[in-house]
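For reference, the structure is listed below as structure tokens.
Only a single protein chain was left out; the remaining protein chains are all shown in position.
The block that comes next holds chain A.
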Amino acid sequence: MKLHTFKIGGIHPEENKITAEVKTRNAALPKVAIFPLGQHIGAPAKPVVKRGDVVKVGTLIAEAGGFVSAPIYSSVSGTVAKIDTRIDATGYRKPVIIINVEGDEWEDSIDRSEKLESLAEHPELTPENISDIIKKSGITGMGGAGFPTFIKLCPPPTAKAECVIINGVECEPYITSDYRLMMEHAEEVIVGLQLLMKAAKVERGYIGIEENKPEAIKLLTQLTADDSRIEIVALAQKYPQGGEKQLVDAVINRQVPAPPAIPVNVGAIVQNVGTAYAVYQMVMKHKPLFERYTTVTGKKLKNPGNYLVRMGTTFAELIHACGGMPEGDNKVLAGGPMMGKSVMSLDVPVTKGTNSITILSGDEAHRKSVQPCIRCGKCVDVCPMGLEPYLLATLSANKLYERLEKEDVTSCMSCGSCQFTCPSHRPILDNILQGKGVVMGMIKARNVKK
């Protein structure tokens, strides 16, 4: 069988999916839960609770702070201790709500039964209805970027959605939370997809999965056999296939143009597996987004595994549950080794976008020494956006920002393939990101002037 994949660039990092067959466990309740108000792209949420308020699991604690924003629900029951600032996974100090955990009392409206609800049983759900519930649920993209989900369901007037693509690729090394979710809650994920299709008013649905997850491909193919609108697409294994644009290219063979174009401009709405599951939970079970599947992994970790985690739980608590930090120097990542962020403190909490906590130790944690660029062109070869990373890095290092903009630096999706492949171990992406930041600022300033 010929496997689909995206057309240009890409690399093959070592898989290291050591937790693939570890069944998901419930993580212990935290003693204190920390909720950053900016867990998504866009304006941070606005607190609707104050110090001393008593909340339950599923109580709204912060509402959307703008159009591109999402509300936040408590994952624990207890008392609001304070509204403060804390360092989050990005390393910046951000506003948070802190709740002291007391017991585990849930909002009565949440349906905690295991019964599978199908779309056929709920004729009352209209597209507008579903979008509205999703907007209220606080669901944001759960693959890492954290784009509020409801916005994708109302495309700009110039674009028309034709299909929903579920991203079950999980091309980052180490991470297995999406895989476990697909294996353990496949039916719910499929109903989630059907809900998203209905909300987007489309008749085509795809789930893209890489070939290194044959069990998931098999299971989902079986379960969707009676719905001819949904197709499971087996994809060749290649990083960064989980990138939205790469996935659209791989699954429906259409190329999303440079920004500001988004997948819906070529007819596709892309959602993560975890997002589809969260949509099911909210629409069918009235359970807002407050817990998620997270992989806690690392070669030296004693008990790596997959956990269903209440958001607000700190990395430290989860790592402790896995046997504690390995000896020596470590690098702790929110996410995987390709695009994850290395955290400065273990007291950062799990948020909507935390698909993995990856611990790199020893040689893995340190960078290799940098040598001169030998102009081998391998970074150009692997760039999935068709850019020239060596050139962008040089222009950026020399502060030639206007030229940098002309060379399409804004198209860089930070996948890190260039730096991964560089035989001279050059910090290519570091340089590009620095320059991209300046260029983005220039573009913003220009738009303001207009």
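Here is the rule we go by: a contact is a pair of C-beta atoms (placed from the backbone, for glycine too) under 8 Å apart; a residue touches a chain by one contact, two chains touch by 3 or more; residues count from 1.
Rule of thumb we're sticking to: contacts and distances are computed from a predicted model.
UniProt lists the omitted chain of the complex under the protein name "Ion-translocating oxidoreductase complex subunit D" (options: "Permease", "Ion-translocating oxidoreductase complex subunit D", "Transporter" or "Protein-export membrane protein SecF").
Among A:A20, A:A64, A:L193 or A:C383, the one in contact with the hidden chain is A:C383. The omitted chain makes contact with just one of the residues A:V57, A:I151, A:I232 or A:V266: A:V266. Touch with the chain that is not drawn comes from one residue among A:G143, A:G168, A:P288 or A:G416, which is A:G416.
By the touch rule set out above, chain A reaches the unshown chain at residues 8, 11, 13-14, 91, 173, 245, 249, 254-258, 261, 266, 325, 327-333, 335, 337-346, 358, 360, 364-368, 371-378, 380-381, 383-388, 390-391, 408, 411, 414-416, 419-425, 427, 429-430, 433.
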